[in-house]
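For this view, one protein chain was removed and the others were kept in their places.
First chain written, first letter: the chains are A and B, and each begins at residue 1.
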Amino acid sequence: MNWRSLALKSFLLPGVVLLIVLIIMAALPSFGSKYSIIFLSTIFMYIVLTTGWVMFSGPTRQISLATAVFFGIGIYVAAILGMHLPLVVMVLVSGLISSVMALMVGGLTLRLKGVYFTIFTFGLLELIKNLINWYEVTFTGTRGRFVVVVNNNTIYLYMLAITGLTLLTAFLIRRSKYGLALQSIGEQEEAAAHIGINVTVMKVSIFAISAFFMWAAGAVMATRWTYIDPFMAFNMNYSFTPVLMAIFGGVGQLGGVVIGAIIFAYLEQILITQYPYYYMLLFGLVMVISMLFLPNGLAGMVQKWRARTVGGGNVHS
Amino acid sequence: MLEVRNVDAFYGKIQALWDICLLVSESDIVALVGSNGAGKTTLVNTITGLLRPAAGSISFLGQRIDSLPTHSIVELGISYVPQGGKVFPEMTVRENLEMGAYPFHAWKQKDDTFQQVYEIFPRLMEREKQLARTLSGGEHQMLAIGRALMSKPKLCIFDEPSYGLAPLLVKEMFETIQNLRKQGITIFLIEQNVRHSLEIADRAYVLENGRLCLEGDCAELLQSDHVRKAYMGL
Partner (left out) sequence: MSILEGQGVTKYFGGLAAVSNVDFHVDQGEIVGLIGPNGAGKTTLFGLISAAVVPNSGTIRFKGENITSLKPHQICKKGLARTFQSVKVFSDMSVLNNVTLGAHFGRLQRVSEARATDEAARLLEFVGLSGRATIPAKDLTLVNQKLLEVARALATKPEVLLLDEIMAGLNSTEITQAMELVSKIRAQGITIFMIEHVMKAIMSVCDRIMVLDHGKKIAEGTPQEVATSKTVVEVYLGE
């Protein structure tokens, strides 16, 4: 079957290109400006959050607003353990804790359908935020805590590594039978169950995997803030923005998601620095316009353009 | 009553119908026969305004309807029973039927029409207060037909009305269609059950791959070799 050589082509060439990109990016701290390093770290963070979100919500079509929950807990674990453990261990530990928590949450929430699920995940965010705030106020007497300072280059390299890992995982899952199974769950859950797919296990697993990456990102980025409190860590922006980025870029393709995150983050940075007072307004305007004219995101636009130039149409039954 | 002239229709870039001409006269029962994928539902969608013809014209009672929105077409007196029922799942049976009486002229008479529909489909009366989604497949079909009748149409288009119905109900349903004609309703019937539909219809058209390949008197068509081999398995 020719698909073997095709698979090689679709893996090998982009694989080599990506490797080169990766090497350049890894070497960046030695010749890039401090600003660009910090800026890129932020972009990596958004890529991880967005890709993580798409990993679950893409195929299952259940919109989760719990991204900030896991991101925030990653931040908090970094704050609590960061004093005592090296960064690597801390990232791993917080990732594992988050997955366990996601398993618990997932088991509960995945029985909810549609809007109810989304609202529940949002409620979870508010719950955790206020819970930790109450705990801090009641027991530690202070709000917020200090985080161990780590230098910017280290943060950058860690984020690069996590981004690479996230993208690789997302890519491999998508291509595998599990990616297909997740898609089938989103389309026809009952039929999927009837062909042997354990729907609950699949959904909870992918939920936990996506949470792992969100936490890892949180743990690393926490060290950039140096001081955090519950309201900073569990900021709902980190729940909503990945969703917007994914839709803007086009949920169907992984490349679209990444590009969406990059452009979005870049746009946000530019708008904040150029128009510090109006940037939210402009941002919103850009979103509305792009939703009207690019309902399938940038990836959708690219696909349409390709279809037109290549000229192919489906052979219908 | 309904006149379709030289209609072409596309789904996106793909042409589905070529040069369709058909005529349904008042008090007729006209049947449209063809395999799955031949374009029957496309044709109906074009008539009911869900799809715009790329060429040609469609007129109802002398008035052009091919550029009108669907709800206006319904107000003019065309009613459509979609394939598979397509009922409103979260509404009760009664509410579904009420929705059918939405056009102004039908709303005033809805109490009488309720009685008529319940007479034809007593099972619907049994399940009056149940949510439509709890009904079985065949009951959906009955409900959809009942809902179409509630709009007091002049022309009723049935898309595969016998789909999923038990044999007894299929007989009753075809009898109902004939009774409807007696009440002055014109019928355009699209059916896979070729034998039954050709038996009750006056005239029929045969659609294949988006083109009309045969038309005429039903008695003749029942004898046609092509029809017997391709659609009746004889």
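Operating definition for what follows: a contact is a pair of C-beta atoms (placed from the backbone, for glycine too) under 8 Å apart; a residue touches a chain by one contact, two chains touch by 3 or more.
In this text the structure is predicted, and so the values were computed from the model without any measurement.
Asks: Quick one: say which of B:V87, B:L135 or B:C218 touches the chain that got left out.
Replies: For the chain that is not drawn, the touching residue is B:L135.
Asks: Using the touch definition up top, pick the residue from B:L2, B:V30 or B:L165 that touches the left-out chain.
Replies: That would be B:L165, which touches the missing chain.
Asks: If the missing chain were put back, which residues of subunit A would it touch?
Replies: Output for subunit A: 1, 177, 180-181, 183-184, 187-188, 190-199, 314-317.
Asks: Using the document's contact rule, name the residues of subunit B that touch the chain not shown here.
Replies: Residues of subunit B in touch with the missing chain: 35-37, 83-84, 123, 127, 130, 134-139, 141-142, 160, 163-172, 192, 194-195, 229-234.
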